[in-house]
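This report refers to the structure that appears directly beneath it.
Of the protein chains in this complex, one is absent; all others appear in place.
Chain lettering (A, B and C) follows the sequence in which the chains are written, and residue indices restart at 1 in each chain.
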Amino acid sequence: MHNKPTRNSVTRRGLLKGATALGAAGLILPASYRAAQATPNQGGTFRIGLGHGNSTDGYDPGLWDNLYAQVFAASRHNQLIEVDADGQLAPEIAESWESPDGKTWVFRIREGVSFHSGKTVTVEDVIASLNHHRGDDATSAIKQFFDPVTDISADGQNVVVTLDAPNGDFAYLMSDYHLAIMPSVDGRIDPASTDGCGPYVVESYEPGVQASLTRNPDYWKSDRAHFDRVEILAILDSAARLNALMTGQVDLIDQIDPATIGMLEARNVANILSIPGNAHYVFPMDSRAAPFNDNNVRLALKYAIDRQEMVDKILGGHGAVSNDNPIGPANRYFHADMEAKTFDPDRARFHLREAGMESLSVDLHVADAAFSGAVDAGALFAETAAQSGININLVREPNDGYWDNVWMQKPFCASYWGGRAVEDHMFTTGYATGASWNDSFWSNERFDELLVMARSEINEDLRREMYQEMQQIVSFEGSVIIPMNNNFVMATAQNVVTPEQVSANWNLDGFRCVERWWFA
Amino acid sequence: MNVLIFLVLAIAASIPLSYAFRAGLVRVLPHEKALVARDMPLTAAFGIMVIGVYVIVAFAAPLLAPFPERAVVGSQFQPWDSTYLLGTDRLGRDMLSRLIYGARNTVGIAFATTALAFVVGALLGIWAALRGGWLDQLLSRFVDALMAIPSLIFSLLLLTIFGTSVLTLILVIAAVDATRVYRIARSVSQGVVVMDYIEAARLRGEGNWYLIRHEILPNALAPLVAEFGLRFCFVFLTISSLSFLGLGIQPPTADWGSMVRDNATLITFGDMTPLMPAGAIALLTVAVNFVVDWQLYRASGLKEQG
Amino acid sequence: MSSDVLLQIRDLQIEGRAGEDWLPIIKGVNLTLKRGEVLGLIGESGAGKSTLGLAAMGFARDGCRISGGEINFDGIDLRTASERAKRNLRGQRIAYVAQSAAASFNPAHKLIDQYCEVPVLGGMSRSKAADEAVTLYRKMQLPDPEDIGFRYPHQVSGGQLQRAMTAMAMACHPDLIIFDEPTTALDVTTQIEVLAAIRDIVRDFNTAAIYITHDLAVVAQMADRIKILLRGDEVEEADTRAMLAAPKAEYTKSLWAVRSFTRPEQPPAEGAPLVSVQGVTAGYGKAQILHDVSFDIHPGRTVAVVGESGSGKSTVARVITGLLPPREGQVVFDGQPLPPDYRARTRDQLRQCQMIYQMADTALNPKLPLRELIGRPAQMYLGLKGRALDARVRDLLALIELEPDQYIDRLPSELSGGQKQRIGIARALAAEPRLIICDEVTSALDQIVQEGILKLLDRLQREFGLAYMFITHDLSTVRAIADDVVVMQLGRVVEQGPKPEMFTPPHAPYTDLLLSSVPEMDPDWLTRLLAAR
Partner (left out) sequence: MHAVLMMILQRLGLGILTLFVVSVVIFGATELLPGDLASSLLGQSATPETVAALRQQMGLDQPAPVRYWTWLTGVVQGDFGVSLATRRPISDMMSMRLGNTVFLALYAAAIAVPLSLVLGILAALWRNSLFDRVANAGALSAISFPEFFVAYILIFLLAQSGVFPSMVRISPAMGLTDKLYVTFLPALTLTLVVTAHMMRMTRAAIINLMASPYIEMARLKGVSPLRIVLRHALPNALAPIINVVALNLAYLITGVVVVEVVFVYPGLGQLMVDSVAKRDIAVVQAIALIFASAYVLLNLTADVLSTLTNPRLMRRK
């Protein structure tokens, strides 16, 4: 089961805060310091059942690729920068950071933090942890983050990162979950080590089965990590996960089969958390290939899909209809007033005729690897599209190798995005001409022009206008169908308490449930 | 508890039904066949009746099903009512219609797969037994090696390599099953090959093809038919196991194995939905085996009383 | 009822299941047996003699039921007795000796364990039973009586097994033993030893016995009285000597007459032989079975190859047909040496030499109708098709005296044993061969049927000028049909020559033993023979 790594992100506000920090160079307290809640209880063993985790999972931070690895990493490691529950960048091992010109970035390393082994976290450890992902022979999934980095050096308690060109987003990149701070020996980290400076100490770990951790008694965050022990279990089968929760063998599960959410709620044995965010499911069409090179065909398909039914049946209602817009309601410049595309077979037929076709037959390649429920979503799409004279022939692909062999290989397939809090980031990575994840191979001159202009536009209104025009273009001329925004849905035992604000940044409270939640 | 009562009632009802069915057969069939029908045990009558119903349902699916196979006709998981006799599935498709179409697809695919496995496996097995020597050794050792690889994982590998269309599914499962058929065909044929009539045919100068078709196959048929029945049923199970691992029949084609898999989580909440396709598979398996048992018993000539 | 009477069967009726129907097998037979008396039950296969014998134990095979009459064993009504009561009787008071000891001993257990089972169930200690076993084994003249019990059945020869089985039956000193064709499967020389042992032990223990057989000469040695059955009906019953001297019923007379068939003698062979077996040495793997075997078969003549099991007579046939290429020597057919391997022979060479097998059941494909069984050689060798083929098959059926319309579409399973053997003959004839090898073709058949087959073969030989190689262990068959005789022992030819010569002394010692072992229709034959030896 693959997660697509690195396609999620921190929120816009987080980035802004970071940007503010450029000038202020001040210290920003983690969110929890401010959002003081009822005093959490200490104690208990928190057991998490995840629909991820393979026996082939490795230890190498550069290769963490699924929710299991992510939660396990968050349980034992800290990073330079945390994304707090509000989606803001917050200091973690980096006490503060600044960049006078966007080219040189200075991170001040927190003092007095120690690894589980007892060794103090030093600047060298941080540099080695970053360098693990950098260099020609690096095999990290985020190697490209470091492509523009020309130098990483120590300056007292600071780590100085030099880029070949200014990048205001660099601090934001450093919050990536791969960048765990690990102890170094001779300037290199041992990628097979589980030693970290995070909230819990690894007791035992069997890849693909379970990890047991105990609370780090010396954890530097005194108001975090409320459980005595944490156990993370890989339970790949969704029925097994449900059963484990219902029979009290675990306290938290992810990925609930939408079909059963209602029944689980009715049982009244668990709390269901449904966290809306910018994550969305997409059907990219290769805009270079016939028939998708004709916008009328794309529009026909966009009107031939029943978005509300998708939300109801594929998400079990835990999500929202999207208007083929990768920018979500949580985004700052979200275009709420666009003409909504409802399910309209006549309109779809009209566009087909405009394209000079009476009927259309296309293959849609899906696998549940694309997103959970993708096969059903495809079936539903095919069924509704048939009413518009469009024959969608569903091709189920093996989950195994989906991202290699189908995504960006087949002209019409299923995929997902974690969403981007920053419009520019979303568009740059997914929609600009030639972007590496432009999975529809779409190119629009006006769009590209607006994208560059918007970056440097200071006038808020003009900027809004530009971004909204871009959304309009993507929605009506773009080559992806985005039927819905999906919530992160998880279920907990009834005695699990979460803070009022649960992060929408990543699943499971931005992987941080282990250190942010507690038992009643 | 309800399920139990339902089961008991169903069994109780099936006894007079099978009895009546057998009586009907005896009346309808020509004399010779009627004699055979009269002698068959009730279980076999039940089996034939069930198989007959399945075949009719499979052929007449479009006439019988109230809704099309793929049509989304309602909302999710609607309860049983007069419109949707067995409710709707997770996408709002009519459960009964999918069950009916499922008969066609499931039985059709299983039959094609099994038939292919038998043509290949049985022919090779008989040929190996007939030829003996190095050819037999080579084939048998190779088949041994293939059988030493867990079949489900092997199918998984092959399907990932060759894709998951219905055709490849049939070919892959047939290939894996053919190894099992080969073993049985070979051992049965080895028993036949030593018979004098084979020697006589060889001395007459008959070719291998004649020997296989006329001399060995008819005599190896009974155990092969029995195996056919079992294999036929195992194909459903293999398909549903493959669905479980993410590689089954292509949706939105209705197929019982995948239907069980798709709705399996519901069992957690005591929902009956997945029981229907699973029950359909089980009923057919039991029916086929009842008939096979009877045929084997007839072929063995073993005199059992009662 | 006098206490002298052990077994009393009145108006016994037994039915066998045929589908839903029940067909009579025994149709109202009466039988009375006194203590210590031996009754011979004679009949051909299907006469119901085994069924009757088993009924005397209150036992009906699966698919059979006792539907009428009464069976009274020593005051116990076996028809109403409980299963448990009958079980207690069996083995303890009524014992059974089966036709094939090799099949009737459980292959998984040692002889002694099987011997002890009944006595121990009956309450005897195991060691006592084992001791008695040794005594009985000795009495049955088994070699190594102390140790033979510790062997498994497959390690003991057929004749010895038959004696061990008799010993086992004797274990509880039963009042009655049923012998069901105990020597039928044995060679003649072995048969004598078993007969003698059985006769002695039955006399010594004063056990009553029912001796079932189809061989008059055998029963003459064993029984005090003889009862003849035909298709479930009683034909006649009389004291042995009276019966032998003056059979009353027609059927009985025909049984006697069977042995009278002989072929007119032919002048000695002249000219070139059709087949010449020249110095053949052959074997499987390391085992050498044939040693320098040579003989000729002349056109139109019958060569009988005689010998007991293991003498290599069937192996000779395999060499001639090419199934077993010889190590040395060759087979010359019509002046041309035949390729040793049948696969190298031409279709015509294959056609000229046909074979008829001992067991028609395994020699005819049970799934093919007669039309194809007989028609195939004609189609293959002679290229007949359609109507011509159909006509030829019908001709052949007529030739073997089966009504074509009635039989042409039947399966072998719908035929009797003799009819099946006729199909084997027809199949051989269909190829229009010059030599037919007959491998024990009559040994599995009843005597009357045997005679019919022999007559048919004789007629066909004269009609088509066929040469026969007749493999048999039965000297009466040899006497009936052979022109020339080849006697084999342990893979060597012991003696050969024209029949008249062979049946007149002096003989080679083995031929002598063989000839003298053939039972004669004289109640004193066995006694005389044993005395003479």
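Note that a contact is a pair of C-beta atoms (placed from the backbone, for glycine too) under 8 Å apart; a residue touches a chain by one contact, two chains touch by 3 or more.
Everything numeric here is computed off the predicted structure, so don't read it as measured data.
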Among shown chains, those touching the left-out chain: A, B, C
Selected from C:K27, C:R65, C:R79 or C:H109 as touching the chain missing from the view: C:H109
Hidden partner chain, touching residue among A:N167, A:N295, A:N405 or A:Q501: A:N405
Option touching the unshown chain, where C:I14, C:L39 or C:M57 are the choices: C:M57
Residues belonging to chain C that touch the chain removed from view: 54, 57, 59, 61-62, 86-92, 95-96, 98, 100, 103-110, 117-118, 121, 152, 154-155
Residues in chain B touching the chain absent from view: 41, 43, 141-142, 144-154, 156-158, 160-161, 233, 237, 240-241, 244-245, 257, 260-261, 264, 267-268, 270, 274, 278, 281-286, 289-290, 293, 300, 302-306
Touch list for chain A against the chain that is not drawn: 2-7, 49, 54-60, 63, 65, 136-144, 192, 206-210, 233-237, 239-240, 243-244, 246-247, 249-250, 399-401, 403-405, 407, 436
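Note that only the chains that are shown with their structure count from here on.
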Chain B-chain C separation of Cα centroids, rounded to whole Å: 46
Between chain A and chain B, centroid-to-centroid distance (C-alpha), Å: 46
Where chain C touches two or more other chains at once, by residue number: none
Footprint of chain B on chain A - complex, ascending: 238-239, 242-243, 246, 257, 259-260, 263-264, 267, 309, 312-313, 367-368, 375-376, 378-380, 382-384, 394-401
Residues on chain C engaged by chain B in the complex (per definition of touch): 17, 19-20, 61-63, 321-323, 342, 345, 347, 350, 355, 357, 359, 362-368, 372, 376-377, 380, 427, 431
For the chain B and chain A complex, residues of the former touching the latter: 70-72, 75-77, 90-92, 159-160, 164, 246-247, 250-252, 264-269, 271
